[in-house]
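Have a look at the structure below, then the notes.
Note that one protein chain is taken out, while the other chains of the complex remain in position.
Note that the chains are named A and B in the order they appear, and that numbering of residues resets to 1 at the start of each chain.
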Amino acid sequence: MEQLIANGIIYGCIIALAAIGLSLAYRILNFANFAHGEFLTLGAYFALFFAASLDLGFLFACILAIAATAAFGVALDRLAWRPMRSSGANRTAIMILSIGVSIAIRNALIIFFRPDALRFPLPVSQGINIGGMTVTSLQVEVVLIAIAAMLLVHALLSRSTLGKSMRALADNPDLARISGINVDRVIRCTWAVSMGLAALAGIMYGLITHLNPNMGWSIILPMFAAAILGGIGNAYGAMAGGIIIGISQEISTAFLPAEYKIAVSFLIMIAVLLFRPRGLMGGG
Amino acid sequence: MANEVLSAISVCKGFGGILALDHCSIRVEEGDIVGLIGPNGAGKSTLFDVISGFLPPDAGSIVFSGREILGLPAYKIARLGLVRTFQIPRSLMRMTVLENMMLGAQGQAGERLYIPLIRRHKVMAQEKEIREKAEEILEFFDLRRMRDEYAGSLSGGQKKMLEMARALMADPRLLLLDEPFAGVNPALADRLIERIRILKEKGLSIIIIEHAIPYVLALSDELYVLNKGRVLASGRPDAVISDRRVFEAYLGEGA
Partner (left out) sequence: MLDYLVSIALTAGIYAIFALGLNLQWGYAGLLNFGHVAFMAMGAYVTVLLSMNGIPLLPAVLAGMILAGAAGAFLGMATLRLREDYLAIVTIGFSEILRFILLNWSSLTRGSFGLFGYPRPFQDLVGIRDYNLFLAGLVLAVLLLVYMLLETLARSPWGRVLKSIRDDEAVAISLGKNAFSYKVQALALGSAIAALSGSLLAFYLQYINPNNFQPIETFYAWIMVIMGGSGNNRGTILGALILWGFFSTTRFMEGYLSFSPTASSGARMVLIGLILIGMMMFRPQGLLGRKEELSIGK
C-alpha cells in the first residue's frame, strides 16, 4: 500500500503540474483547452530533441524545452487564439479549435518522431529504499522539482504584479481593461506559464515512463479530473486535485486491474460534478 | 375590491457580502401597473430575477396568484403566468421574428418529442392557431412586416418590442418589463405607452422597471423606489416622486 501511495504521489505531481496550467488557462482565457495534453507531449519531445542534438547536458535541454514550449504557446496565441478572441468568437468555437490544434500537433509529432515509444538518453536510475518503499532517485527528483515548481507558481500568483493582473483579468475582464492592464500581455504570459508547466510535466512523465506522441492525450482525462476536483480555475485546487487523483488511481490497482485505473479519475470527476460541481475547494 | 396578484415579502439576496436585496417587499394588485425605479445598483433587476425564479433568494416569501412560488424552477413560474422580459433584449438571433413569437405560446402539444411524429395533424392545426395569434400580436406592435426577418437583424427598439410581444404570447397574468423604453426612440415610446395601457385595460398586471421617470409616471398606478436593496418609498406616483428622500437617493448616485 505504501508503495502504491508513493507511486501515486509521483504520478499525482505530474498531473498536478499539468492541471495547474489547464486551470490557469481556463480561468484567464475562459475555455477548456483540449490541446493541453499535446503541450505536455511537445515539451517532452523538445527536451528529447535538444538532448539529442545539442551537446549541453540533459538539464539544460529540459530548460530549453520548457522555454521553447512557452514560446510556442505565445506564437500560437498570436496565430490562433488571439484572432479568435478579437473576432468575438465564443468559448465553444475556441474549444473546437483547441481540438484541431490537438489533432494537428499530435500527428505532426507522429510524422517527425514516428509513433514508437522513445526514452530519454539517461542512465538507468538506481532504486533506493525509504521506509519500505522502493523509489528511484529520479522519481525523488521529479517530486522535488514538481514541489519547487508549485511553490514558484504560488509566488508568481500571490506576489508578482503579473499574478495580480491575472487575477484582475479573471475576475472582471472589462474592469481590468479599463484599469490599464495590458490584457494581451497578461494573456501571453498566462500561455507561457501554462505551457511551461505543461512542458515540465511532459518531461517528467517521459522520465518516469517513456515518450510517445499519444502520451499527453492519454492523460488528458486525469488532468481535467484534477482540475475539476480542485474547482476548475483554481490553481491551488488543481495541485491538490492532481495529488488526490494520482493517489486514487494507484490505490485502485490494489482492487482493480491496472488497465482500469484511468476510469477511476473519470468516476471521481462524475461524482464531483454530481455532488460538488464547484470542486472541493470552491472557485469558479 | 381588487385581488392581489403578487406579494413578495421581505425578500433578501446577497452577493458575496453585499446585500442586493435587503428585506424588500412589493405588492401588485390585479390589473395594476406598478413602477419600479431607483438609482443604478438599487436591486431592481435582481428583484425581477428573484421573482421570476432566475435567482434563488436567501430569505423571504413570494406569493403569486395565491400560491407560494419561492423555490419553483423559473420555467414553472413562467407557466403559471408570471412572465419576464430582460433588460438587454435577448432575441433569439438565429430564429425569425415569427419563430420567436411562436415559441412563446404555452401548452403546445408539439413540444413533446414524440407528438410531432405521431400526431402531425393536431400539431399542424395548433401551429396554425399559434401563428395567427402571433401575427395579431405582431400587428399590435407594428412588427408584422418583419415577421420573416431574423430577429438578429432588428433594431434595438424593435428587439425591445419583440421581447414584449413574445412574452404576451404566453398569456401572462403578470408581466415583468425590464426597461421597456431603453433604446426606444421618443416617437415610438409614446405609442408603446398607449399599448401598455391597452394591455392593462385587458386586465394584465404589469411591473415596469424604467429609468425614464416621465414614462413611469405616465403609466404607474403604484410606484416603488428602491435604493440599496430596500424599498425607500412606495405609494401613489405623484406623492412618491415628490418625496425628498427619493430625490436625495438619485442625487447620491450622481455624487
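Here, a contact is a pair of C-beta atoms (placed from the backbone, for glycine too) under 8 Å apart; a residue touches a chain by one contact, two chains touch by 3 or more.
Since this is a predicted model, take the numbers as computed values, not measurements.
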Full-complex contact with the absent chain, from A:Tyr11, A:Phe31, A:Trp191 or A:Tyr236: A:Phe31
Contact residue for the chain not shown (choose from B:Pro56, B:Gly71 or B:Gly152): B:Gly152
Touch list for chain A against the chain that is not drawn: 26, 31-32, 34, 80, 83-84, 87-97, 99-108, 110-111, 114-115, 217, 220-221, 224-225, 228, 232, 257, 259-260, 262-263, 266, 269-270, 273-274, 277
Where the unshown chain meets chain B, residue by residue: 52, 54, 73-76, 78-79, 83-86, 90-95, 99-100, 102-104, 106, 108-113, 115-117, 120, 123, 126-127, 150, 152-153, 166-167, 169-170
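Here is the rule we go by: only the chains that are shown with their structure count from here on.
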Centre distance in Å when chain A and chain B are each reduced to the mean of their C-alpha atoms: 47
